[in-house]
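The following block contains the structure, expressed as structure tokens.
Note that one protein chain is taken out, while the other chains of the complex remain in position.
Presenting chain A:
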Amino acid sequence: MSLLAAFARLGLQRSGGVTGAVAARCLHISPVLCAEPLKKKKKLDPQIVKQREDRKKKKIEKQIRRLEKNARQLKPVEELEVPLDLIDDKDKRQRKLNPLGSAELEERALLKKQWAHYKHDERVADFQIIDRLVQAQNKALAELRRESEELYQAAIEVDLQLLPVAVKGPVATPPIKNYASPDGDYLHQSMKWEVK
């Protein structure tokens, strides 16, 4: 009988209005989910999957074949190619000078011969200097060895501090002291290359 009474009360409460709704709002039965259930994975036909993979493979193989075929063909360097407009108006750019006279040609030939002799002599003199230096060093080393073998061994050690060598060559005019270089515009001229 008591069960019946309880049901009767429940029925009463449901129809009870405001108080019943408040009680129901505070009641949680399932845990709060901050995510939605995973989507069901589409099941693909294994044959289609295989077909796709095959197609991919074929595509790559084709690319490889094409690359191998063109392996010997080098990619042109654009900067090294003469621009077409320069080739087109080459005639326009030619200097129209009078041909050299025979006297002038003769003079130039003589000067070249003289120059060859001069450079030859210079070279011979250079070799003589090198010989002299090597001789002087050999003599010094031989003398050092006569004095002490240890010192000689220390002297023929390789000096690794000399590497890497940095040499600043002579210039045409000496650097200006306290020179403040003016700021110029910075133009970046090298081209950008993109992998296609």
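Criterion: contacts are C-beta pairs under 8 Å (C-beta built on N, C-alpha and C of every residue); 3 or more make two chains touch, one makes a residue touch a chain; residues count from 1.
In the analysis below, contacts and distances are computed from a predicted model.
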Chain not present in the shown complex, as UniProt names it (candidates "Chromosome transmission fidelity protein 8", "Dynein regulatory complex subunit 3", "Large ribosomal subunit protein mL46" or "Zinc ion binding protein"): "Large ribosomal subunit protein mL46"
Touching residues on chain A - with respect to the absent chain: 90, 92-95, 97, 108, 111, 114-115, 118, 129, 132-133, 135-137, 139-141, 143-149, 151-159, 162, 170-177
